[in-house]
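Could you have a look at this structure, given as C-alpha cells, before my questions?
We show some of the complex, not the whole, and keep each chain where it was.
A, B and C label the chains in the order they appear, each numbered from 1.
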Amino acid sequence: MMKAVVTVMLKTGVLDPQGKAIGQALHGLGFGNVGEVRMGKVIEFELAEADPAKAKAQAEDMARKLLANTVIEGFKVEII
Amino acid sequence: MAKDVNQALAREFGLSADEYARVLDIMGRTPSLTELGIFSVMWSEHCSYKSSRVWLKTLPTTAPWVIHGPGENAGVVDIGEGLAAIFKMESHNHPSFIEPYQGAATGVGGILRDVFTMGARPIANLNALRFGDPKLPRTKRIVDGVVRGIGGYGNCVGVPTVGGEINFHPAYNGNPLVNAMTVGIAARDKIFLSAAAGIGNPVVYVGSKTGRDGIHGATMASAEFGKDSEEKRPTVQVGDPFTEKLLIEACLELMATDAIVAIQDMGAAGLTSSSVEMAGKGGVGIELDLDAVPQRETHMTAYEMMLSESQERMLIVVKPERREMAQAIFEKWDLDFAVIGHLTDTGRIVVKHNGTVEADIPLDPLAEQAPLYHRPIAETPKRPSLGPVVDTAGLGAALETLIACPDLASRSWVWDQYDSTVGGQTVKRPGASDAAIVKLEGRARALALTTDCTPRYVLADPEAGGAQAVAEAWRNITATGARPLAITDNMNFANPEKPEIMGQFAAAIRGMAAACVALDFPVVSGNVSLYNETEGRPILPTPAIGGLGVLEDAAQAVGVALTPGLDLVLVGSTAGWLGQSLWLREIAGREDGPPPPVDLAAERFNGDFVRGQILQGHVRACHDCSDGGLLVAIAEMTMAGTAGARLLPGPAGVAPHAFWFGEDQGRYILAVPDAAAVLQAAAFAGVPAIRLGESNAGDLTLPDGTTMSVAALRSANERFFRAWMDEPGQA
Amino acid sequence: MKAAIVVFPGINRDRDMAIALEKCSGRTPRMVWHKETDLEGVDLVVIPGGFSYGDYLRCGAMAAQSPVMGAIRAHAARGGHILGVCNGFQILTEAGLLPGALLRNANLRFLSMDCHLRVERADTDFTSRYQTGAVFRSPMAHGDGNYFADDATLERLEGENHVAFRYVTLTGEPTASANRNGSARNIAGIYSANLRILGLMPHPEDLVDPLMGGTDGKPLFDGISAALSDTLAA
C-alpha cells in the first residue's frame, strides 16, 4: 500500500485569479511581505501497489488522463 | 464511548430533569446511550416543537385547495390542471453562523429533500436572509459565505433561485438568519407520504454514506449560542449538491413506478427521526440493522449512526417485489442502496448493531409523551404614538439616502450569483416583479413566489407585524396578477423560556392567523427556529413568510419595470404613517413609534381590485408600496424600467414627507395607459385611488420640482453591495 | 434534423435545451445517457449545460472521460455537428475537441445575468440566421467561463476566423466591462477547424420564448435546424 500525492498547479503564464485574490487579502491582513501567490490542488490517495516506481508511473498516468488539464496545468507526483 | 447514562448526561444532551424522569418512566429502566440519544433528539425543540406546538395549532391550515397542510414533509396545494405545488421553508441559522458557506448550502439541500421526498420536481428556490450590522467585518464574511453557499448548492442541483429578501440589523450580529424555501410540482394524485405500512416490508436506505457528521445538530439548533459556540464547530456538515442532483433524479425515476410505500428524507437527527416518524405515523414497528448502513467511516457506533446528520440520504419503504428494480435505479445513478431493516408489528423501534440490541423503545410514548410546554407569556407593551416629525431633509435628498441604504439597496449583487434561469421557465427573474414568476413546463400556467417579513414592525408590535408579513406576501403575489393560495412560514425567535420572547411568538401567530383568515391564505407548512440569541442578545422576532400564488396564463403577469407614456395610479389610502418607517430610521435617526396598522378588510379589497385590473389587461406595471413608502416604490419602478416620471403634489392635509415616505399598508402603484378608466373602476368598487403623475422618457421629477436622473438613482441604488463586497479596502 | 442531447450525471440544462430544440426544429431530440455508445443517425449532438460530476476537480474533466465520448469523437471524425453549451463547452475543451480551457471567472464569483454577444461570422451552419456583427442578448450562468488559450492558439483562432461569439456592449464594443468573466479577447464561443463544432458559454436556449423575455437565442437553433434538415421545417 502506497500513498500518492499529486499536486496540480496552473502553468506559469496562465493567470491565477484565485492566487491573486489571496495575495491581496493577505496584504490586507497586514502580511506585507508576501510576494506572488499561486494556488493549486492537491489530490491524495492510497494505491494498492507495492513497487514505488510502478505506483509513481500509475499516478502520473492518472494525472495526465484526469487529474490535470495539461493545456493549463502542470503536475508533480510524490509517493510516500 | 463508555459513558454512564444518568441525569447529568441527559442534561448534556439537552433533556431537563423532568424530561429524563419521563424517559425512565417510559423505558422502565436506565436507557442505553443510543436510546438516550434517540429521546434527546426526538424531544429537542427542533423535532418536537415543544415550546411552539400549542401556538402553531391555532394557525388556519385549510382551504378547498389545500391537499396536505402542516404535518407532512412539505405543504401541498392544488394549482389546477391536475397538478399540485409542494413547498416549504426551513432555517439553517446556527450552522450558517458557524460556517456560512456550508451552513447555507446544506440548508438549501435539506429543504430540497423535504420537497422532492413528496414526489415533486423542485422548480424554484427562494431565500430569506437576515444579517448583522454591515460595518462589522464578520457580517461581510457571513454574507459572502451565505450567498456563495446558496448559489453553490442551488446552481449545481439546477433549481433556479428566483427570489428572497435580505435585511440588516445589529440584532443579528451574532445570529444571522438563513431561511431557504423550495417549491416543487407533482401530479395531484401522485403525492408521496411518509407513513410506513406493510408488516415485513423492507426499509431501504439510499443516497450518500453515513459519517460522523453533525451529531447532535438537532439539539444544537435548539440551544442558545454562548461563548463556547466555537467549540461546537466540528458538527458542521459539508454539502454535496452533485449527489443531491443524482438523488433527485433517482427518486423521481423510482416515483414514476409503483414501488414506494412511504418515503422520508433524513433531515435533522437523520436516521432516528426518519425511522421513528415513518413508523410512528404508520402505526407500525420498525427494526433496523445498522450493520447494513452504508458507512463512510470505520468503527461507527450505533449511537453515532442513529444521530448522524450526514446529508443527501433518504429512507424508503418499498414493496418487497419491487426491491430489485428500485436497487437498479439507484445503482444506475451511482448511489448507495441498502436494505437496513423491515417493518414489524411490535410498535417499537429496535436497533441492532454487531449482533446486540442497542435500542428498543416503544414508539407511541416516544411521540405522545413528548414534552409540550405552555410557556409563560409577557405581552409586548404597545409603543406610544410618534407625534409630529418634522422634515429637515427634503424629498430628493431623503430619496437618495433611502435607496442607497443597506435595507433598500439593489440586491442584484446577490441574485447575480444565483442561477435564476435554469429550467427555462423563469418568466420574471429577481428584481423584475414583486413575486417571482415561474411557468410550469409545457403549460401556460405559472406560479408566483415571494418571501416577506418586516422584523422591525414585529419587534414594535408582534401582532401587527405578524399580520403585516402575511399581508405583504399576499400583496406581492397580487401585484403580479396571480391569485395567492397559501403560505409556508419560518418562525425565527429568541429564547422561548423568556416570557417576553414567548409573548412575541404568541402575538405574531395571532396576527398571522388573522391575516391568513382574512386573506384566505392558509399556512400549509413551516418551521420554527428558537433560541436565536447570542450571549443573551435576542434577534428581532422574524416570522418569515413564503407565499405561493397561481396565474392561469403566465403571459398575464406584470412586473415592476416602468415604460414611458403611462399614468401612475396609487391604489389604497395614505395617512402618512411614519412610525417604524425606514424614513424615520435613516433620515430622522429614530427607530420608534408603532408600526403601520394593517386593515385586513381594506387589504383584501384593494388587492382584489388590483388583481382584477391586471387580469383585465389594464395594467402595464405594478409595484406594492412597502419599505420606504411611495416615493421609493416609484423610484424602484423607474430604475427597473426604461422611464422617468413626473409626480403631482400629494393631497393637502398630509405633510409631503409623510405622504411620500410613510409606510401605510395595502397600497399599490399601477402604471396604466388610461388613468381615468382605472380611477372610475376604483370609484365604482369603492377602492381609494388617486393619480400620482405620469411616466416619461426622461428624469424623475418630484412634486417639489427636484429633478433626479434615473441613471444616477440606479448607480446610487447599486452601490452598497458592490462597494462593500467587491472593492478592496472595505471592512 | 435528428438531434441528440447527451446527459451526464449532474447536467441540468438538458430540459431547457430539449425545449429549445423542439421549438425550433419541430422534432423531439433524443436524450442519450452518458453510458450509451451509439450515436448512429444523429445529425447534431448537443452537450448541454449544468454541473456534470458536480464540476468537482475541474469543470467537464470527468465527463470528458465518459463512455459516450468515444461515440462523440467518432461523430466529430465523420464531420458531424456538435454544439456544447456552458458545461458542454467545458467538456469539449477537456476532451480536446475544441482548443483552450475555461478557467475560474476573473472575479471569482458565479455570474448569472444577461450578456450581449457579437456574431463574428454568419456563414456557418449555426449562425446563418444572424448577420455578421449582429449583437444579441443571452442569459449566462457559470462560475468557470474565463476562456484561456495560449497566444499561438489565440492567433490561430483569430487568423482562421474560428471565434464564434464575443462578449460586447449593447452597441457591439468588446470592452473589458462587457467581458465579465475575463475571457481572452472577449471570446464567448469558438468553432472547430471544420466549423461543425461550436462551443459557447452563454445560454441562448434560455431565450427562445417572448415569455421568458425575448427570442434572441432562437436564430441559433432555427439556423442549425434548417442547415441540418432534409425537409426544411421552417
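Here are some notes:
The rule is short, and it goes like this: contacts are C-beta pairs under 8 Å (C-beta built on N, C-alpha and C of every residue); 3 or more make two chains touch, one makes a residue touch a chain.
Fair warning: this is a prediction, and the values are worked out from it, not measured in the lab.
Summed over the full structure file, the protein chains occur with the copy numbers A x2, B x1, C x1.
By definition in this document, only the chains that are shown with their structure count from here on.
One finds 41 Å separating the Cα centroids of chain A and chain B.
For the pair chain B and chain C, the distance between C-alpha centroids works out to 36 Å.
Residues of chain C found to touch two or more other chains are 107. Of all residues in chain C, those touching chain A in their complex are 57-58, 61-62, 65, 93-94, 99-101, 103-108, 146, 148-150, 182. Chain B meets chain C in the complex at residues 148, 151-152, 155-158, 240-243, 245-246, 333-334, 415-427, 429, 439, 441, 554-555, 726. Residues 13-15, 17-18, 21, 41, 43, 65-67, 69, 71-72 of chain A are the ones that touch chain C when the two sit in their complex.
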